[in-house]
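Heads up, one of the protein chains got dropped from this complex, but the rest are sitting where they should.
When the chains are written out, they are named A, B and C in that same order, and each has its own residue count from 1.
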Amino acid sequence: MSGTASPDAAARAAELLGRVRSFVHAEILPKADHFDALPAAPTPESARLTEAGLANWWIPAEYGGAGVSLRDSVDIVSELSYGDAGFAFGSFLSILGTTMLQLCGEDSLVRPHLERMARQGGVLGILASEEQAGSELGRITTQYSRDGGKVVISGDKYFSTNTDAAELLLVVARDAADDAVFSVILVPRETAGVEIVKRWDMVGMRGSATYQVRLHDCVVPAEYCLRGNGLRNLEIGLNASRILIAATAIGLARQVRDLSMEYASVKQVHGAPLVRNAVFAGKLGQIEMLIDVMRNQCRAAAAEFDGYMAQADPASAMYRIGTLRSALAAKMYCGQAAWQVATIGSEMFGGLGYTHDHPIGKLVRDLRYVGLVEGGDDVVRDLLFTRYVVPTGKRR
Amino acid sequence: MSGTASPDAAARAAELLGRVRSFVHAEILPKADHFDALPAAPTPESARLTEAGLANWWIPAEYGGAGVSLRDSVDIVSELSYGDAGFAFGSFLSILGTTMLQLCGEDSLVRPHLERMARQGGVLGILASEEQAGSELGRITTQYSRDGGKVVISGDKYFSTNTDAAELLLVVARDAADDAVFSVILVPRETAGVEIVKRWDMVGMRGSATYQVRLHDCVVPAEYCLRGNGLRNLEIGLNASRILIAATAIGLARQVRDLSMEYASVKQVHGAPLVRNAVFAGKLGQIEMLIDVMRNQCRAAAAEFDGYMAQADPASAMYRIGTLRSALAAKMYCGQAAWQVATIGSEMFGGLGYTHDHPIGKLVRDLRYVGLVEGGDDVVRDLLFTRYVVPTGKRR
Amino acid sequence: MSGTASPDAAARAAELLGRVRSFVHAEILPKADHFDALPAAPTPESARLTEAGLANWWIPAEYGGAGVSLRDSVDIVSELSYGDAGFAFGSFLSILGTTMLQLCGEDSLVRPHLERMARQGGVLGILASEEQAGSELGRITTQYSRDGGKVVISGDKYFSTNTDAAELLLVVARDAADDAVFSVILVPRETAGVEIVKRWDMVGMRGSATYQVRLHDCVVPAEYCLRGNGLRNLEIGLNASRILIAATAIGLARQVRDLSMEYASVKQVHGAPLVRNAVFAGKLGQIEMLIDVMRNQCRAAAAEFDGYMAQADPASAMYRIGTLRSALAAKMYCGQAAWQVATIGSEMFGGLGYTHDHPIGKLVRDLRYVGLVEGGDDVVRDLLFTRYVVPTGKRR
Partner (left out) sequence: MSGTASPDAAARAAELLGRVRSFVHAEILPKADHFDALPAAPTPESARLTEAGLANWWIPAEYGGAGVSLRDSVDIVSELSYGDAGFAFGSFLSILGTTMLQLCGEDSLVRPHLERMARQGGVLGILASEEQAGSELGRITTQYSRDGGKVVISGDKYFSTNTDAAELLLVVARDAADDAVFSVILVPRETAGVEIVKRWDMVGMRGSATYQVRLHDCVVPAEYCLRGNGLRNLEIGLNASRILIAATAIGLARQVRDLSMEYASVKQVHGAPLVRNAVFAGKLGQIEMLIDVMRNQCRAAAAEFDGYMAQADPASAMYRIGTLRSALAAKMYCGQAAWQVATIGSEMFGGLGYTHDHPIGKLVRDLRYVGLVEGGDDVVRDLLFTRYVVPTGKRR
């Protein structure tokens, strides 16, 4: 499966992928309505994913995890989101946090968390975006101040996934003493002052749980701050999560393709099955192309990420590069391709496709998310321009 | 307002439009959530529309109606759908049936219905589409057979709006004695054998009510059949309803524009209000163009329709021409423009726009309908090609 | 043909349109290669257009012209550009200048020019754009200074069509004494100091002739300045020319449609003529829709223009409104639709369509121009936003 991996690692990854596929067919696909109903989090299916030894599959072996590469994680996420994209999203999003822990945290601080998550599953919550700081994180107003060996954190966070069920939160906050300094701070979920304001009633991806959160004078030891600039650390973590968000679109597009083919085998047009109609064939050919290109872009971006992680000092290397061009391109491309698939899909099933009796409506809503979360197109285009077009030396 | 109308008619139309606008601001706009909740039909707001003397505004003066031209109806529908597109859809869709009654029915048969609808409001139900006959009505299997002075009708109809609340249904059925013959038949709602199977749980336009209906040996007098080929009669009626469906996109797009401008006056980007951002300005400039072009296309198609209705023998003229190129183009163009607006709109409001706390999600769902109902793009393209491109003499 | 016109005017317009069509079939269509070869200007065909009494058809009857409305001119331009879009462009572009003359000039000054152009044809040259002032005319550096009863004009103008063959030039220049003041000044072609720097080797529309021009101390009487702000005057004239530029796309799209149908009647795909292929039908149905919508938008914008011209004081009315929303929308929409047609067309004819043995390549180049000239999409979107979206009262 993986181009660069040893035969052993490839076999292990293939075996794991097979188990994910079985899990999806047994536990997820039969329950589409359940996931779309904004089920209580964590879902029973999350627990079963842990029981199956599949939770947090990407955590490295040195912490007791399965150590699956990001390259192979792309295929796992494609399988999970073929089942339910919201469930997939909730299952992999902790990678944003574990990547930061791994690269930017003291081993003694982060090891227990990573080992626990490898052993018994569970999620991390990332508290970054705010009402006035969605795409521009430099506008964050959540603050921390040092008070002896402690830091005290207060602020309102807008969109944060998995937070309620997490044992550990990672909060991006601004230094009260210096406007220009940001940190990522570990805040145990049970810390006094962490308040879940509400769970958002999302349009799609409703198998995941996203919250508005308030932090009111939360106190944690000062060493709970990760090393380095908080916004840069976040960029590093986003490299992983953006690639896997992009990969959810692969599974969703595959689902649209398969539903379309099923429909076309029974639907008649001009006296022949739809499957023999040239316009239909053209739409499916286009979707197949998009699937292939999305997959290859996600894999290439993930392989680049894996390459940094395999370096002697991955933390420094990744800190220097910051947000990866290929990860940005994967997120943006898959968002645009997802919307192309949603557009084709939402026209495919006639009137029935515009009712809740048919699953396409849910898929269209899920597909929309890929282009919005962790940077809409305008934000990502701007990042690509500023980071990779303006500096002549970075063009290629 | 209307290019060709007399000054008097123009003044009346402007006055009526003003009243519609007031109605929308008082009765519809404050209740967006209500309409999106699939409210029981008919809604109290429908009753209030009738009280305000605004129901079925297009019915000609000779039947006691306000006699508003289709040209001016475009603006009325734009106002109504600015409030709620589902409510608008339910309010105007009877024009599909009243047009058929007016042009294809015996005066003695249809006059009482048209006079009642002019006087006391109320809706018509059109029973045309079937599960295996959505876009291709030639595949209809609902049948009628003559039995003395009666006809007996049986069959399953898939999507039919307003049916439950209607006093009169218009059923498109095939002659049991001759496969190639179709009729439109008047079936009073209370006729034995008319069964509402279910109300569809629509993705959008939820302020309207659409049903699956079964007809089981419904018996009506043989003279309840309209004159002429049933499929041709339906085409004639669709000319009116397709143009007004297209017009719903105008109101929806105006709503997206106004919400965007409101948002942009408070949202900050790169240290300045969004309203001063060039990318935002470009999006709004594009939407403004689409609004203008949609409006002009709908008005032009409606004026062509009005032109036929003003002829000495409108029934013959319309029967000869069948489906109007301009009406097809209006429906298809506005469907495509609507989806462009939906795409821009669904990216406009960041994460909040992906929650049910923000109205854009509903607008996106409503916008989708324009391109699907009464002929998706593939169907309309095929009609335009067959009717207006292949016959060299019809090209212009 | 024209909605609001008297029967007589409609008959005259129809008759004229018929003559234009005959002219195009006799004089233009057989010579596509000739026009694409950047022929010397004016072409013999321009002379023949004048002989046929068809030159400058829009000049009002009070100046001895045919007085065709802009609404009817849309159809004339569609016919001309069906023949050759460059020829059409060169034939109608003087309307930008005659409109300014009519609305912003002293009768004694402009009447001789308008009468001459009505009587014997000929063109006007507009000198507006500069190398650093393409879309932003406020950046114009061409200056005029008053010297007694004279003005002296100097500057470099970038793109100016018809200039070499014109008897009269209209120069947009800035007041040397006041940076904020602009005027449109009549400069006879033979004025000393008018220098044609070069004729541009255009990518398309090569049947027209566009020049780079230098003005070196050109001296004209001070009363040769038109009334009012020069940039506003230009906006007024652009209303007419933008609508007719938009209309060239109609003729080009019709030509692509007809060539495609011709091709599809002989080309075989999957064992059947292409004309029976569903994908082909879909493309042609889409083009037919675009043609209909372009035509209706151009006609609506032109009818709005005609409405202003029919007012008691058209100059004041038009000066107040400035650039018309509908004219901007027509230019932008037709530019985008033109590019859609070009995209479809450039894929239609296989390898042959990528050679100069087939006319589609020329049509694609011509189609591109519609979206570029007199304001690219970014410029027009910005104008629509600033003029018609930001001012709440102008929204509709």
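As a convention for this text, contacts are C-beta pairs under 8 Å (C-beta built on N, C-alpha and C of every residue); 3 or more make two chains touch, one makes a residue touch a chain.
From a predicted model like this one, the values you see are computed outputs, not experimental measurements.
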* Shown chains touched by the chain that is not drawn here -> A, B, C
* Of A:12, A:157 or A:257, which one is in contact with the hidden chain? -> A:257
* To do: Write down which of A:201, A:288 or A:313 is the residue touching the left-out chain.
  => A:288
* To do: Based on the whole complex, identify which of C:196, C:269 or C:321 touches the chain you can't see.
  => C:269
* Considering the whole complex rather than only what is displayed, give the residues of subunit B touching the chain that is not shown. => 270, 277-279, 282
* Touch list for subunit C against the chain that is not drawn -> 129, 132, 134-136, 139, 158-159, 200-204, 268-270, 279, 339, 343, 346-347, 350-351, 353-357, 361, 368-369, 371-373, 376-378
* To do: Write the list of subunit A residues that the hidden chain touches.
  => 3-4, 254, 257-258, 261, 275, 278, 281-282, 284-286, 288-289, 292-293, 296-297, 299-301, 303, 325-326, 328-329, 332-333, 378, 380-386, 388-390, 395-396
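The rule we apply is simple: only the chains that are shown with their structure count from here on.
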* Structure fact -> Per CA centroids, the chain at the heart of the structure shown is B
* Asked: Counting contact pairs per chain pair, which pair wins?
  -> B-C
* To do: Express in whole angstrom the distance between the two chain centres, defined as the mean CA positions of subunit A and subunit B.
  => 41
* Could you say which residues in subunit B touch two or more other chains, in rising order? -> 378
